[in-house]
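Yeah, one chain of the complex is gone here, protein chain that is, but the others are all in their spots.
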Amino acid sequence: MATQQVETGAAGHGAEPRGKRSDDGQATYLIAVAEALWEEMERDERVFMLGEDIGVYGGAFKVTEGFLDRFGPERVIDTPIAEETIVGMAVGAAMEGYRPVAEFQYADFMSSGFDEITTVLSRYYYRSGVPMPVVLRGPSGGGVRASNFHSVNPEPWFAYAGGIKIMCPAFPSDAKGLLKSAIRDDNPSLFLEHKALYRRIKEQVPEDPSVLVPISSADVKRAGEDVTIVTYGAMVHKALEAAETLATRGVSVEVVDLRTVYPMDEDTVLRSIEKTSRALVLYESFHFLGIGAEVASVIAERAFEHLDAPVMRLAPPNHPVPFSPPLEDAFLPQVADIEAAVDRLSAW
Amino acid sequence: MTSIQMPQLGETIVEGTILKWLKTEGEHVDQDEPLFEISTDKVDTEVPSPVAGTVTKLLVDEGATVPVGTAVMEIDDGTGGNGAAGSASSAGDGAAEGSTGVTSSSASAAAPVGTPPTTPTPASASAPAPPAAAPLSAPPPQAVATQTPPPAAPAPSGAGAYTPLVDRGPRSQILSPIVRRLAKERGVDLTGVVGSGDGGRITKADVLAATAGGAPSAGTATVTALPTAGPSAAVATHPSVPAGANEDVAPMSHIRSAIAQHMLASTTQTARAWTMVEVNVERLVRLREAAKASFQEKYGVKLTYLPMVTRATVDALREYALVNSRIVGTDIVTPRFVHMGIAVSYDAGLIVPVIKGVDAMNTVGIARAIADLAARARAHQLQPDEVQGATFTITNPGPYGSLASVPIINEPNAGILSLDAIQKRPVVVEEDAIAVRHMVYISMSWDHRLIDGELATRFLARVKHNLETWDFAEDLGL
Partner (left out) sequence: MATTLRSDAAANDQPLADDQLRQMLATMKLARYVDERLEALYRQGRLPGAIYSGRGQEGTHVGVVSALRPGDSLFPTHRDLTAQLAKGLDLNRVLAQFWGRIDGYLRGRDGNSHIGDWDGNRTYAVMSHLPIAYPVAVGAAWAYQRAGDGRVALAICGDGATSNGRWHEAINWSSVERLPVVWVVNNNQFAYSTPNEKEFAVPTIAERGAAYGIPGVRVDGTDVLEVYRAAREAVDRARGGGGPSLIESVSLRWRGHAGHDPAKYVPGELLDHYTSSKDPVMNFEQHLRQLGLVDDDALAEMQREIEQRFEEAHAFALGSPFPEAGDVNKGMWVEDGYWRAEPGRGGGTEAS
């Protein structure tokens, strides 16, 4: 399919995401996501987008602002409130050769399409060999006082289904590169964008549309010697903050950002544990059966001989995300909690 | 050509440091002439040559620490063969779990170090009762539990005898997977590693430090002179204060760090109490004043108060045998003999040579033994067996001026007696008169786990009684 290069600021492209970077060229996480979508839409005509309020309104978080004008209503589709059919429609279109990207206004509404995701999307290929290059994406995560219907981390629900690759990037460059990879991948993907990071994090993001971040590759965001924190999503930033403080106390923390939670890059994680021999698995999905429960198991199974202390986990409990600020703050792991956990782990 | 190897100076020793070459390449050496000085955790000593010949090669640098059995020097002795000498030939594997002391040390007739003890030293028998019990081939019953204190260090015979970890804290028996693995890969004897982790746990860092080689560092010294409870883990440590610009830094010697660990271990592992008596030594002082010249002439050694106090103490130890005993697991082991440790201060710090069988000696013999041991201690010529096996210890800081001291028990003893400065003091004598007499405070630090206050006091009272009532003249052969 034709790939068109569009110059920044070219006539008629004022709404393009790249035009929304800050003056120093940095892009927020949200703009990075928008750039990825825009570039892939330009690169491959088979790519199209569907979701509630993504066209005329530009998306609840304005990720898709300007897309309708540029790509037209056939490729930027405003859908009814019918999550099962959003997914099913994407599946049917994919079976006929398209590459749909379905937006869920909040990741919380993915459960409204649970059956189509876990019964159809995750299983069809294994049963029949018909590829489903479908991307489901949406804002997930808490810490923004959005309460329990707008703060979910749904990745464990769908990791369990098998057959869907699940990505939870923490940084804008990772978000852009990973989303592009997901769209180009022939397998179903679930791309979760942590809403707390949308506008709070920005950095230099590659402009070259061919730059990709590989799926299932973890990244060491901070090198250290004494303790490894394995984490993903918004928790990566809290881990890095905790690592700074711990460094002043002589504890050297290595932070491994999973980036893709399923299938997970076990090797990068295990290499880190070989180095430090102490592991703290930090995750925002619930403690029981959350992603970190699996990470901890893998470490215990495969890095047992390298461990100098039991594998430790830090995650919120399995109940709804509360609303009132002191409740939500107590619910989510905070930087102080991470430091305390690292201290306990170091002292074991 | 004869190859000289790093000897194994005592069981559980796995390495030694060449402190100083005493011969250079090309130099002639006679048989028994010292070749080099070595330092181990037990003792610093010289290694004499098994043969006469010419030193052809020095294979190791001064200051280097090498495993037992490593060839360190070659001597051309005129023989054609490649004879390996050195007591550690059969104990060459650095990871030996301390069970080869006797057999290895008897391998080479020419090697003076590590001469086999004729009886197993009591402290190193792992069976609680008869020390001549058969060498262990199975773990002693209480050795495997992680929390109960294990019995004494292994029998010196029987390769493969089980070596339980020494109890150095409630978590010292917890071995994490990486610790086990590194220890196995690198041949580290974990019985010799001090755990810096919580509760005495051996951490990965501890094992890595133990294999770093080169200069010893605090907390990684292998088991030292004390054959049973070794250095205990540091419990809650204060963060160390790094050296500043206007400060000098020097690494701790083997001996120094060994002393540090012993003292800490003893302090944390014994229930130390202290009792003091005041002894009227007027008669002793007069006797010594009168006899010292002839004593010196007759026996060639100085007469000090220490031998007399030692003699008096030995008697008390025979009377109150519990003070001569030690704890092994949940048993009390009571020797039927006394080996007296005498604390000697020397340039490297503190060392405690042991008068074996002191209960069979009179005061003259004790005086000779003390003089000999002290002299050789100061000359770094003590043998490993001469610094272990004490059943009781005496320290004598008196000559330096202290009036009373609270010494630290020399584990695994039940007590340590301190002989402090003799001073003329006004005292109340018969019929409530005041007189000036030579008095001395004699005190004992004692382990309340084993001994109670009444016994400790009676013991000291007996020592006092002996010193105040005995006529030492006959015992001195004067």
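Residue numbering begins at 1 within each chain, and the chains themselves are lettered A and B in the order written.
Convention: contacts are C-beta pairs under 8 Å (C-beta built on N, C-alpha and C of every residue); 3 or more make two chains touch, one makes a residue touch a chain.
The structure presented is a predicted model; accordingly, all values stated were derived computationally and were not measured.
Visitor: Quick one: jot down which shown chains the absent chain touches.
Guide: Over the full assembly, the chain not pictured touches A.
Visitor: Of the residues A:124, A:157, A:171 or A:286, I need the one that contacts the missing chain.
Guide: Residue touching the chain left out of view: A:124.
Visitor: Touch as defined at the start, partner being the missing chain; which of A:89, A:110 or A:167 qualifies?
Guide: Only one of A:89, A:110 or A:167 touches the chain omitted from view, namely A:89.
Visitor: Which residue among A:79, A:140 or A:277 touches the omitted chain?
Guide: A:79
Visitor: Please identify, in ascending order, the residues of subunit A that touch the omitted chain?
Guide: Residues 74, 79-80, 82, 84-85, 87-98, 100, 115-116, 119-120, 124-131, 162-163, 185-187 of subunit A touch the chain that is not shown.
Going forward, only the chains that are shown with their structure count from here on.
Visitor: Once you find the CA centre of subunit A and the CA centre of subunit B, what distance in Å lies between them?
Guide: The answer is 64 Å.
Visitor: Which bits of subunit B are touching subunit A when the two form their complex?
Guide: 176-181, 197-198, 201, 203-204
Visitor: For the complex, give me every residue of subunit A touching subunit B.
Guide: Checking each residue of subunit A against subunit B gives 277, 304-309, 347-348.
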